[in-house]
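Pasting in a structure now, in C-alpha cells, and then I'll have a few things to ask.
Of the protein chains in this complex, all but one are displayed in their positions.
On to chain A.
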Amino acid sequence: MINQSPTPDQANTPAILHLLGIIDAEPEDEFDNIVRLACLLTAAPAATLTFINQDRNLCKSAAGIDIADLERADQQLKSYSSVYREPIKFNENLLLGHLTVAFTQPTDLTTGQMEGLKLLSKQLGYLLQMRLPVANRSVRDFYESILNNIPTDIVVFDTEHRYLFANPGAIKDEELRKFIIGKDDFEYAVYRKRDPAIAIERRAQFQQVKDTGNTISWEENQKTADGNIVTHLRRMFPVNDDQGKLVMVIGFGIDITERKELENKQRKIMEQLAVQHKQSIDFCNVVSHNLRGPLINLGMLTEFIRESEDPGEQQLLISKMEPVIDNLKSTFNELVESIQVRQETDLKMDELNLNACLSETVRNLFFELKKVDGNIHADFSDAPILYCPQKYLSSIFHNLISNAIHYHSPERPLSIKLLTQAKKNKIVLTVQDNGQGIDLLKHKHNIFKIGKVFHRRPGAKGLGLFMTKTQVEAIGGTIWVDSEPDQGARFSIEFVNQSSEAL
C-alpha cells in the first residue's frame, strides 16, 4: 500500500537540490540519523530518504536495505507489503522528496507513529531550509563571510568595550582574531606586549561614544613595514535596541590613503597657484613701476625738449635721457631673465667646484671690492662640490656679493664670509657680511620681492634678490636671511639633491 505517489511536478526542484548541496554530495550524518530514527519510531525494517530529481527519485539515505547502490534503493521498496511515505516540503509548500518506511508484513502504524513520522519530515524541511543562504554554510557563516571580505576594518564591541567580533581587515592573524573575542584592548596589549597607550586612547573614544550616543570619527596615520604612510578614516558608532538601550558599538575603518594623497596633491597645486598669483601681481607692479616710470620720464623729457627754444636747456634735457634709457634697459633685461628662469623646466645640473666659481665672481667684482676695502673668506671644506646649473651659481654669487658691497657699512672695512655645510643629501651655503644689514622686522615680507629696495642708494632697483630667489626655487632649493640693522646680513641657501645622481 502506497499512501502517496511521487509527483515530480516542480520544474525548479533540481536547482534547489543543487543549491542545498544534496546532489552529488557524500552521505551525511544528519540525514542518515533521521532515516534511522524513522526506523526506530515505527519499528520498520527499512526506510529511505528520497528527493525528486527530474524524472526519477534520488535516494539520499537508506536504512535496513542491504544494497550498496543508493540509486536503486527506492526501487527495492516496491517488493515490501506495507509502505508509508511522508512528503518533505521546503518552505511548507515546495515538495522536495519523501521519507519512507517499509514493512515486509502488512502493518498499520499507530497514530503516535504517524504523527512522529510527520514531525520527522517536518524537521527535515527545517534542516534543508537552514542550508539555503549559501550551500553548506550556516546563516552566521554567510554574514561573516560578507563582513570578512569587505575591504574595511570592522570590529564590534559589547557595552563594556569587549570584542564581540573582528574581521580580518581589523586583525589579520586568525589566532589573534579568535583570542580577542570577549577580551578588551588592554588584554590585547598585554598579550602582544604592546604599549597600552593605544588601549587608553581607544577606551576614551569608546567612553565618549557610550556617553554621548554620537558617532565619532578621526583620521589615523600608520607607517607600514615598507615605510609608507597609510591613512585610515575611523568611525565608532553606537547601536541601540528598540528601547534606545545601547546594544553594541561598531568600530569601522577604511583606507583613505589614495584620497589623502590626492588631497595633498591638490593642496600643493593650490599653494603653487597662490604663489604664482602673488608673483604675477608683483610682476604687474614691477612692470608698472620699473618700466612704466622711465617711459613716462622719457615722454616728458621729449615734450620739454620740443617746447624748449634754448639749445643749452635742450642739451641738459637730452643728457638726462641717457640714465633713464640705461635704467630701462637693465630692468627690462632682468625681467626677461627672471621669466626665462621660471620657464626653464629641463634644467641641466653641473658638477661645480665652489672655490673656482667664487674666484671667477671675485675677479669680476675686483674693482668694486677694492673700492670698499673688502675681503672675502671662504670655507667650502665641508662641501666643496655643488650640483647646480653653472649660470645660476655664478648669478647667485654675483648678486649676493654685489649686495654686500653696495650695502657695506662706511664705518668698517667690508668682510664677507662664505661657508658650506653638508646635510645628508643637502648643502647649505651661507654668505655673511658685516654691512648695514636689513631691518627684518620691517622688511621680512618684502625682502625677496620683485622691485623692493631697502636703502637710499642710487640705482637700487630691488631685482637682484628676487632673481636669486627665483633661481634657487627653480632647482627646488630655499633661501632665507638673518639680519639686524647695522649688524650685517647672513643669507643662507639650501640646495637639494646633492649627489652625483643629480647630473
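Note that contacts are C-beta pairs under 8 Å (C-beta built on N, C-alpha and C of every residue); 3 or more make two chains touch, one makes a residue touch a chain; residues count from 1.
The working rule: contacts and distances are computed from a predicted model.
Per the UniProt record, the absent chain's protein name among "Protein ImuA", "ATP-binding cassette domain-containing protein", "Response regulator receiver domain-containing protein" or "ATP synthase subunit b" is "Response regulator receiver domain-containing protein".
Within the set A:R177, A:K320 or A:K417, the residue that contacts the chain not displayed is A:K320.
For the options A:L119, A:I296 or A:I318, the residue in contact with the chain missing from this view is A:I296. The missing chain lies against chain A, touching residues 281, 284-285, 288-290, 292-293, 296-297, 299-301, 304, 320, 323-324, 451, 453-457, 460, 462.
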